[in-house]
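To start, I am sharing the structure in question, which I have written as structure tokens.
Removed from the display is one protein chain of the complex; every other protein chain stays in position.
Should a chain be cited, it is by its letter among A and B, assigned in written order, with residues numbered from 1 in that chain.
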Amino acid sequence: MTDTAAPVSPGMSPGTYPTRWKRPPQMIKSRFWRYALAIGALVWLVLALGTIEVNWQRVMVGMERGQRFIAGFLQPDFTTRWRDISTGLIESLTMTLTSTVVGVLISIPIGIGAARNVAPRWIYAICRGIIAVSRALQEIIVAIFFVALFGFGAFAGFLTLTFATIGFIGKLLAEDIEDIDESQAEAIRATGASWFQLINYAIQPQVMPRLIGLSLYRLDINFRESAVIGIVGAGGIGATLNTALNRYEYDSAGAVLLIIIAIVMISEYSSGYLRRWVQ
Amino acid sequence: MLSVDKLTKVYKTGDKALTDVSFTVPKGQVVGLIGPSGAGKSTLIRCVNRLVEPTEGTVRLNDLDITRLRAGELRRARRRIGMIFQEYALVERLTVMENVLSGRLGYVPFWRSFTRRFPGEDIAKAFRLLDRVGLSAHADKRADALSGGQRQRVGIARALEQDPELLLVDEPTASLDPKTSRQIMRLIVEICRESGLPAIINIHDVVLAQQFADRIIGLQAGRVVFDGPATGLTEAVLTQIYGEEDWTAMRQAAAEDEAAEAEQRDEAKKMMRAL
Partner (left out) sequence: MSVTDIPAAERPVWHHRTLLGRLAIYAGWLGLVALFVWCWNIMTERTMWVFVYDAPHAAADLASRAWPPRWSYMDRLWQPLWDTINIATLGTLLGIVLAVPLAFLAASNTTPSRMILRPVALFCIVASRSINSLIWALLLVSILGPGILAGILAIGFRSVGFIGKLLYEAIEETDIAQIEAITATGATKAQILNYGIVPQVLPSFYGISVFRWDINIRESAILGLVGAGGIGAQLQASLNVLAWPQVTLIILVILATVVVSEWVSARVRHAII
């Protein structure tokens, strides 16, 4: 391969070109800050790892439980606690659906209000405020309060999930409306349309498929969340799981977890399919 | 020297992309591969370095039967074949220098490429090539910061960094404006002439092909329908390759491009005189 392998005329000797090249730093240009950040990260890592305390005796005891849990997960027991599991499951599923529907219905006006290009300033501020509060508060914390106010059970869970849905859908819907193709809205405005006609003709057709997609996605999330808020007393399959773990019934807990995983997989697959079909 | 013998490619879908394609390219020859889109040009040059697996037939590069190589041997064969792509195919987020050096990947062990510590002679060669294509000032820029023509120059430098014995060029001008297209074609052909490097240039623009290639191969529906010097491309042959309407339309577009460029050149001359 030697005779044909010289693509460029060897007019210049290789010595005239540098033989060393270093990749220029991509993110942090200053050498000082690169070292400072690296050292800072190292110091933090040592400090943080130092705060971990492990009680090995406790872990040894726990290992045995861990084994039982894995065994329970591999050989789940659906029958012994089936009544508890099925009530929890039905509560979770109904809670998921109702909270998503109500949440989406409430978040539509809030989302429109939180879009800078269609809402007046003061409405925009209020709606953004509602969304910010709903997003900043953890579902669990909201659930604790709703349980304190409305008593244990699925109704508190329903309110929690509705509240969380408003922040989620409201924010994404507002962003979608802000991202719409302005020229279409211009064209509708130019026909002398009223504000409602503008929403109906220019905004709705552009945003509707996304809204349906987001609602399906939120349905998914709400089911997953419904499995958690039961831990603080807001009903659903989480309560069943919590009870099972408190009684150290790992085979029932394994069954609940498998059901959750299966439902999440099914809903994810079918919501993906539905979203493709809608869009 | 490259020889392609009875090459056939049938895709899994049953589409027959190539049928019995045979030709040889001697050292130093620049071959223009023309044909309408879907004629199998792209499949043909990808069969040469087996980015697409041919169904039947052989491809020989200097007596090495490429179609029979196993994975490791194929990699060693690929580093002897430089390839220039449509839409440049640079790794956008790497620097220009890394893109050129990636031409040496087949020659260096993984740890060297991973730490970007290429041998000194490779780096010197990369600088020389960047100088040759007129980009020595841009070595440390990220590839996505360059213009289309500049990116294609980096693509050329990357292919040459491999020390290739053959150059495969896939629609080098597809996303460039007419003037830059000419510059890029001129550069590729010049480099091939300088070092006697054979090249197959897959190009849909017949006028460019006629202007720059020593020899033209015309593909139509996966078969070779013309093989000869650029001067042998008569109206009848082109009509056979492209079909009546397309060919007329293409010729008009090319004439307009050329006229526009000539006008620009006149303009520039006038301005020069005015200075």
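Note that a residue touches a chain if its C-beta (ideal position, glycine included) is under 8 Å from a C-beta of that chain, and two chains touch if they have at least 3 such contacts.
Being a predicted model, the structure only gives us computed values, none of them experimental.
Colleague: Sort through A:85, A:131, A:227 or A:255 and give me the one touching the missing partner chain.
Modeller: That would be A:227, which touches the missing chain.
Colleague: With respect to the chain omitted from the figure, which of A:19, A:98 or A:271 is a touching residue?
Modeller: That would be A:98, which touches the missing chain.
Colleague: Hey, which of B:44, B:77, B:96 or B:241 is the one touching the hidden chain?
Modeller: Looking across B:44, B:77, B:96 or B:241, the contact with the absent chain belongs to B:77.
Colleague: Sort through B:158, B:182 or B:204 and give me the one touching the missing partner chain.
Modeller: Of all options in B:158, B:182 or B:204, contact with the hidden chain holds for B:158.
Colleague: Which chain B residues would touch the chain omitted from the figure, given the whole complex?
Modeller: 49, 51, 75-81, 83, 85-87, 89-94, 98, 102-107, 110, 113-114, 155, 158, 162, 168
Colleague: Which parts of chain A face the unshown chain closely enough to count as touching?
Modeller: Those residues of chain A that touch the unshown chain are 27, 44, 48-49, 51-55, 58-59, 61-63, 65-66, 69, 90-91, 93-95, 97-98, 101, 136-138, 140-141, 144-145, 148-151, 153-155, 158, 224-225, 227-228, 231-232, 238, 241-242, 245, 248, 253, 257, 260-261, 264-265, 268.
The rule we apply is simple: only the chains that are shown with their structure count from here on.
Colleague: Give, as an integer number of Å, the spacing between the C-alpha centres of chain B and chain A.
Modeller: Distance between chain centres: 47 Å.
Colleague: Which of the residues in chain A end up touching chain B in this complex?
Modeller: 1, 4-9, 12, 14-15, 17-24
Colleague: So in the complex, the part of chain B that touches chain A is made up of which residues?
Modeller: Within the complex, chain B touches chain A at residues 27, 62, 80, 82, 95, 97-98, 101, 116, 118, 120-121, 123-129, 131-132, 139-140, 160, 163-165, 191, 194-197.
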